[in-house]
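Note that this complex is displayed minus one protein chain, with the remaining chains in position.
Each chain carries a letter (A and B) given by its place in the written order, and its residues are counted from 1.
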Amino acid sequence: MEYKVKIDSFEGPLDLLLHLINKLEIDIYDIPAAEITNQYLLYVNTMQELELDIASEYLVMAATLIAMKSRSLLPDHSSTDDEYDEEEDTGDELMHRLIEYKKYKEAAVKLQELEKERTKLFSRSPADALFAPVKEGPLNVTIYDMLGAFQKMTRRKKLSVPRQATVRREEMSVEIRMKMLMKTLHDAKVPVLFEDLFQSHEREELVVSFLAILELMKQNEITVMQKGSFAQLYVVSGGTTNDK
Amino acid sequence: MTNESIIESLLFAAGDEGLSAEQMADVLDVDVQTVQHVIERMAEAFLHDDMRGVTITTYGEEYRLMTKKENAPFIQALAEKPSPKTLSQAALETLAIIAYNQPVTRIEVEDIRGVKTERPIATLAARGLIEEAGRAEGAGRPILYKTTTEFLDAFQLKNLDELPPLSEGEVQVQQEADLFFGRFEEAMGETTEE
Partner (left out) sequence: MTNESIIESLLFAAGDEGLSAEQMADVLDVDVQTVQHVIERMAEAFLHDDMRGVTITTYGEEYRLMTKKENAPFIQALAEKPSPKTLSQAALETLAIIAYNQPVTRIEVEDIRGVKTERPIATLAARGLIEEAGRAEGAGRPILYKTTTEFLDAFQLKNLDELPPLSEGEVQVQQEADLFFGRFEEAMGETTEE
């Protein structure tokens, strides 16, 4: 079974904001304070509900956004120049930070591609006889040189084991978990509360079950229903459209 | 023997340690330009010869023989161990910020990312991708970081100039304007705040 794990994590409040700007198709140069603040808080609340550790940075940003939003909601009966500037500054500063961060986030994607390409190239160990050591003088190397050499070594391949299908444990478990979930849903005959599909609160079990549910959704084996944002999720066997 | 033959032998023996044009010129007793010229021709020929499985690559100052990208699946099929773990998103972002701004302090990286960055920095250092580059002036004299030669190797870059360009266009213009006004404001700020 091929299951590509897409790691779609947020790397902090700026990353989350960029995600929202992207999702809501907002112009980064003209961010609507109210909308972005509401959406941002919704996410942070969800994170709290999921009892994920929220880094303090997320909360600091929440406070900044709320301040920005409340100022933007103030009736604009020619406030003093000072107040006006302050509001502009918060918005501007945030915009600049987002643009700056976005630049590096994009660069990180390019680096990731280069890293991936690099894993397709192999060399061989230097011959044992090569490179006469300098016996005298200071040892002009740092711990980083040693770590770098070690990494270089890990990129080399020791070839020997004949090809064999290696099945990774988690892939196996997702598959088994999918079968188990289908049985549970089938036996229940009525929609099952989303949370009830998670048997334990072990991190690994949560992740595997979750991946299994998503895979089943993708395969149109199950349907997840929800009445509205942040209402209870129910899961039922059978796809949304029955083509078969 | 031809220079090509000897260079292939030398590069083969050097493996992933690689060799500089100077080292090869020294052994061949020819000048560096000759070596560079011969290698360029060889690299080109290897690349286009579909009977060849290796090419010559450059990173930093070093030339190396490396297997062709297209053959990777066959090598991986015989490999004992899976490829080393790739870097996390946090580590890649941190690395990008360091690579484009080096030397740079952790605080500066955190300012751009908006989150704590101790762990990604430790990971990058343990991978030999970044190293300390002295200390910055000012309060606490924080450690400065820069990328290593291993960084060039790990991302197949000849040198830092080969880093993919940061997104430009609109942003660039914007930044130039910001820079201008920033400086202007700073200057103003300095005078008014004092």
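Definition applied: a contact is a pair of C-beta atoms (placed from the backbone, for glycine too) under 8 Å apart; a residue touches a chain by one contact, two chains touch by 3 or more.
Predicted, not measured: the structure shown is a model, and the values here were computed from it.
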So which of B:Leu28, B:Ala43, B:Ile143 or B:Leu166 would be touching the chain we can't see? B:Leu28
Sole residue of A:Leu59, A:Leu159 or A:Leu193 that reaches the chain not shown, by the stated touch rule: A:Leu159
By the contact definition given up top, give the residues of subunit B that touch the hidden chain. 1-2, 4-17, 19-20, 23, 26-28, 50-54, 65, 67-68, 70-71, 74-75, 77-78, 85, 88, 90-91, 119-120, 122-123, 125-126
On subunit A, where is the contact patch with the chain that was removed from view? 5-10, 23, 43, 46-47, 50, 52-53, 122-135, 137-143, 145-150, 152-153, 156-160, 162-163, 203-204, 206-207, 210-211, 213-214, 217, 224-226, 228-229, 233
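Just so it is clear, only the chains that are shown with their structure count from here on.
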Could you give the separation in Å between the centres of subunit A and subunit B, each centre being the mean of its C-alpha atoms? 25
